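Yeah, one chain of the complex is gone here, protein chain that is, but the others are all in their spots.
Now for chain A:
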Amino acid sequence: MIEVRNLKKTYDVKRRDGLFKSHRERIEAVKDISMRIDAGQIVGLLGINGAGKTTTIKMLTTLIEPTSGTYSFDGMDAIKHPSEVKKQINMIAGGERMIYWRLTAYENLWYYGQLYGIDNAVLKQRIEKLLKLVGLEDRANFPVETFSKGMKQRLQIARGLINDPKYIFLDEPTIGLDAVVTQELHREIKSLAKEHGKGILLTSHYLSEVEELCDYIYLVNSGELVVEGIKKDLTDFVFLRNQYEFSTKGMDEAIYQKLKSHICHVDNEAEISFENGKTVIESKMELSSVLAGFAIQEMLTINELHKMEPSLEQAVIKLSKDMQKEEIA
């Protein structure tokens, strides 16, 4: 298990005021972040407005040292033993970086395998398996510079798995990938966590990706944790409600008024409107059975009963807007 408590990172940067003038400024990239990643779990790290996601990942991968806070890696002090941590982790970042363009795909994986001290026989098998996994087995001996963007990204994914890491940090891993490869990668990420027990931290701009893959989500803003939990916790936090669309045969104003009063007895905070022969209800409560019960009681035939849960994207957008308003205020 990876557990960080009150992680903080500050930088002293030099800011130019003119040709010869400059001043030093202290930047708090991460102010206070506590989080946990369990084996077999996919954890999402979402950020709003330069939130400090990349700095957090760099601290977790021991690339940079936190200014303060604690970092426990399977019970070990990770800040004191970065080399031990490095053996058991890897990072896959979006884009075409982190691989040597002048080497072939095979040579890249071989070189990184050597840096991790992997036995040659094991490494050979692993490279073949990984190239197959990312669909590059036919291009194994071609220089990376001849690859398309997607192929480079796929090779990067193979590189990130070369040391069979226990924990994997995925920083925008599907950026620039086509839908088919993205879907395959999603399958692989799920399999790595659920079948192979790997702990995964995922950051992505595609909120639907986070929603689909993550078991638990941390939302950070300006280097601080705003909210954490499962998707429902996040939508509840921003008071997003389920939306129901309900219509019956012969629904008119009288039935609508009756329905409105019925709903208000169950949830007096629900917002109800009647549009184009349909009743639209927004409520934090589960109302499907209430609506079905109403139709039975009034002996009405249901034309439509549709429930839409608020998405993570809606929650993050709303939260982002709320925070911008707060900042302006």
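Assume a residue touches a chain if its C-beta (ideal position, glycine included) is under 8 Å from a C-beta of that chain, and two chains touch if they have at least 3 such contacts; residues count from 1.
Methods note: contacts and distances are computed from a predicted model.
K.L.:
For the complex's missing chain, which UniProt name, "Butyryl-CoA dehydrogenase", "Electron transfer flavoprotein small subunit", "FUSC family protein" or "Transport permease protein"?
P.N.:
UniProt protein name of the non-displayed chain: "Transport permease protein".
K.L.:
Which residue from A:I2, A:I48 or A:A93 sits in contact with the chain not drawn here?
P.N.:
Answer from the full complex: A:A93 touches the omitted chain.
K.L.:
So which of A:G40, A:P143, A:G176 or A:G229 would be touching the chain we can't see?
P.N.:
Considering the complete complex, A:P143 is the one touching the chain left out.
K.L.:
Touching the hidden chain in the complete assembly: which of A:R126, A:R139, A:R159 or A:K231 does that?
P.N.:
For the chain that is not drawn, the touching residue is A:R159.
K.L.:
Which of A:E25, A:E65, A:D138 or A:D178 touches the chain that is not shown?
P.N.:
A:E65
K.L.:
Tell me, which residues in chain A touch the chain that this view leaves out?
P.N.:
So the residues of chain A touching the unseen chain are 11, 29, 54-55, 58, 61, 63-65, 83-84, 86-87, 89-91, 93, 95-103, 107, 110-112, 114-117, 143, 159, 163.
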